[in-house]
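All protein chains but one are shown in place.
Now for chain A:
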């Protein structure tokens, strides 16, 4: 007899959402967590960083109060208080998850899980904090163990918790480093660069690819770089950190680009050079689960190929985003329960957001990708300077770019940079999911005065019908 219909391993945004959906569908469900409910997202990722970035944003406005006709004698910050606020937000949400588990009658099993061969699904044995091991049987098991920061020990690119940080240490600083090196310019690298830059650090970002935010549209990358450079962040693109050497509480980095090598001495280093899946210690090899480049291979419903075993979220690969994990979790559970509206996951409809200043948000294909896929395209662009609300907000720098298939009118991609775009992007995500064409979007009424009007104008621009330009 199985103890549960479903056991979810990992309680991040993928795991706990999957568990709730399973409970809604009538499955007897348990969730295993080794550390804190909510996983990285709630405790060490999305949410606490947003709290930090909010503090940085408010500080930015306070220092620039004159711009709004306001007088603030001396804006400043108390780093401990900023961090404390961030931790408080994380704690509040983590206990929120605990409440959600209780409300949905999901058993929470604290401890480290390993899997053993079993039928109809692998057997889950959990080693609790007290060292005791219990075995649980379920009809289905979902792996949602997430991922962690990548390290390259050979080049000294290995976190030490002191001078060389990952996101985790970067989130709870004791003091702001005078000079900071961020290695990697993806969303995580850029957010920390933006945060520490606002707090007054001298920030340098090194990126191996020839532009920052490499997954974004090239035009957005270029726009973002200009904005960040204006704020004082320095960039080395097409460059690599060959080695990190620690001495006297400082770190010296060898940054090479082409045939040049440059030495840079900094106080702290943040590693943001990618993500590796948490595949170890679960007994995946013995079960025959296919793992490629630290990620578990799955199909659109999260099936691993091992009977009764599924995987979702960061563990299954890019994009490494909480909302992707949650959505996959729901798809996976609906597939298991045979829900009527179960449908496979489509990575092209997952929006990506970077909460730096300015914000960056996108969905679908970049212009280069659209061309490469053989589409004849129409591109629309609208700058923030043409939008009344943006000017009133004092945030007139930004861009909304849309890419349509010239023939079918399909919204292939949307790319935005500027104030609040992370809140706006979802309008375009709905358009993609609902397969709306440029026509429907042009017929849609956007409220005035809002930033969202730029989304309309960008679509109009793609058809040569822009109004306020």
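Just so it is clear, a contact is a pair of C-beta atoms (placed from the backbone, for glycine too) under 8 Å apart; a residue touches a chain by one contact, two chains touch by 3 or more; residues count from 1.
Following the convention adopted for this analysis, contacts and distances are computed from a predicted model.
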item: "ABC transporter permease", "Acetyltransferase component of pyruvate dehydrogenase complex", "Blue (type 1) copper domain-containing protein" or "Phosphoribosylformylglycinamidine synthase subunit PurS" - which is the UniProt name of the missing chain; value: "Acetyltransferase component of pyruvate dehydrogenase complex"
item: Given A:35, A:265 or A:435, the one touching the chain that is not displayed; value: A:435
item: Hidden partner chain, touching residue among A:71, A:174, A:293 or A:443; value: A:443
item: Candidate in contact with the missing chain, chosen from A:33, A:410 or A:453; value: A:410
item: For chain A, residues in touch with the removed chain; value: 341, 343, 374, 407-410, 434-437, 439-440, 443
